[in-house]
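Here the complex is missing one protein chain, while the rest keep their positions.
Naming follows writing order (A, B, C, D and E), and every chain is counted from residue 1.
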Amino acid sequence: MPYVNIKVTQENGGLTKEQKSELIEGATKLLQDKLNKNPETTIVIVEEVDMDNWGIGAEQVSDRRKEGK
Amino acid sequence: MPYVNIKVTQENGGLTKEQKSELIEGATKLLQDKLNKNPETTIVIVEEVDMDNWGIGAEQVSDRRKEGK
Amino acid sequence: MPYVNIKVTQENGGLTKEQKSELIEGATKLLQDKLNKNPETTIVIVEEVDMDNWGIGAEQVSDRRKEGK
Amino acid sequence: MPYVNIKVTQENGGLTKEQKSELIEGATKLLQDKLNKNPETTIVIVEEVDMDNWGIGAEQVSDRRKEGK
Amino acid sequence: MPYVNIKVTQENGGLTKEQKSELIEGATKLLQDKLNKNPETTIVIVEEVDMDNWGIGAEQVSDRRKEGK
Partner (left out) sequence: MPYVNIKVTQENGGLTKEQKSELIEGATKLLQDKLNKNPETTIVIVEEVDMDNWGIGAEQVSDRRKEGK
């Protein structure tokens, strides 16, 4: 019963349903393949964070994107 | 000063204010009753997660609900 | 399939197995009673944090305990 | 590469972009000054939580604010 | 700069260094392949939780394992 939490910045309108599904499948498969964990009790939560709310290099990602970073 | 974080899927329009209040009261009371923690410094945070963003069994909960799971 | 994370300071040698069990049972029952969630897919994780690592009022809990707070 | 997560209640329309930037800068500087951590790989995430979803003293912050707390 | 947090129960003496490395590689590759994220700023944290501290079905995993679950 692993718990996986994936946080990414919300960019270009946010992730599509399909992209979220791929992350969920991929993370579940990773734990099944490597640690033989049961997918039926593996929880994966994908969180998208506004670029104003995510900082790296002491800058908001929203500003970094404007600078082409 | 316990910290309790409760994550649930956002279903049927989401939790009502009353339901959130019941979770907050219940979790605070649990820690007071079992561990004698002071309610005044017990933080409870309820997070609702979109069903597309929550996976179990390698599937998005939104899809599982369509399949009656 | 709720996810509940309970963080408390590690005090007096830490929680007993029985106390952890009571928190797990209580949190699971709370979500079953209030939101009709299935206990079989409700994850509860109890985390104990060293008192040096937990701050409130800009002080480490370890110091506050020495001051009788 | 520290990871800092700051959760606050969403009040008065929520934090401005400038306030979020100040929290990101301040947290990054704190880790640089105290632990000599590299800002370029220091992640800071600011999360605002609805006052109905945040409880303290077994009450929702939304209700506490109405009572002037 | 995604942030991935993987929590699993600590079983059979805990994960080997190699298993942790596989989880880190796999999670980083997943985000690179699916969302074109830069591995150099992708943080993956693996947390092992004592089986007494992890509950599912209102039971501690330590007890479930004794019951062959």
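The rule is short, and it goes like this: contacts are C-beta pairs under 8 Å (C-beta built on N, C-alpha and C of every residue); 3 or more make two chains touch, one makes a residue touch a chain.
The model shown is predicted, which means the values in this text are computed figures rather than measured ones.
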Shown chains touched by the chain that is not drawn here: B, C, D, E
Residue ranges of subunit D at the interface with the undisplayed chain: 1-9, 15, 19, 22-23, 26-27, 30-31, 33-35, 37, 41, 54, 56, 61
Missing-partner contacts on subunit E, residue numbers: 17, 20-21, 23-25, 27-29, 39-48
Touching residues (missing chain, whole complex) on subunit B: 1, 3, 41, 43, 45
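What we mean here is this: only the chains that are shown with their structure count from here on.
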Fewest touching-chain hops separating subunit A from subunit D: 1
B-C or C-E, whichever has more C-beta pairs in contact: B-C
Centroid spacing, where centroids are CA-atom means, of subunit C and subunit E in whole angstrom: 20
Touching two or more other chains - residue numbers and ranges from subunit D: 41, 43, 45
Pairs of chains in contact (touch as defined earlier), listed by label: A-B, A-C, A-D, A-E, B-C, B-D, C-E, D-E
